[in-house]
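Data first, discussion second: the structure below is written as structure tokens.
Excluded from the complex is one protein chain; the other protein chains are retained at their positions.
Up next, subunit A:
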């Protein structure tokens, strides 16, 4: 791995989420909340439509860090706020989310990394931050 210092940018990642991905994630995770697969129920609860599981968006955001680390064991802390929903249309195009990340600081063998997730023109994660062990 190259030198890690404040300002180091991690390779970005673009992910497309389609309805079938939500179904697959629901099955794999056991989270069958209908807002992730049923337009009628999502709209009844005041959402614009079916939205992606926040945990799926969070999992994709983590990939920016774990792809770069290579060893997922070096991730020691990871947190996000779900600030905007990722609305997934019922079409073949889906919703495209772009993730980027930058090292904020390196202290005592740990790097603190800020992650940005953009869907359309908006950030869908707030305070997305990972702490990783660095040698």
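Assume a residue touches a chain if its C-beta (ideal position, glycine included) is under 8 Å from a C-beta of that chain, and two chains touch if they have at least 3 such contacts; residues count from 1.
Keep in mind that, in the parts below, contacts and distances are computed from a predicted model.
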Which one, "MaoC family dehydratase", "sn-glycerol-3-phosphate transport system permease protein UgpE", "Peptidoglycan glycosyltransferase MrdB" or "2-oxoacid:acceptor oxidoreductase family protein", is the UniProt name for the chain you do not see?
"MaoC family dehydratase"
Which subunit A residues touch the hidden chain?
15, 21, 24-25, 27-35, 41, 44-46, 53-56, 58-60, 62-63, 66-67, 70-73, 75-82
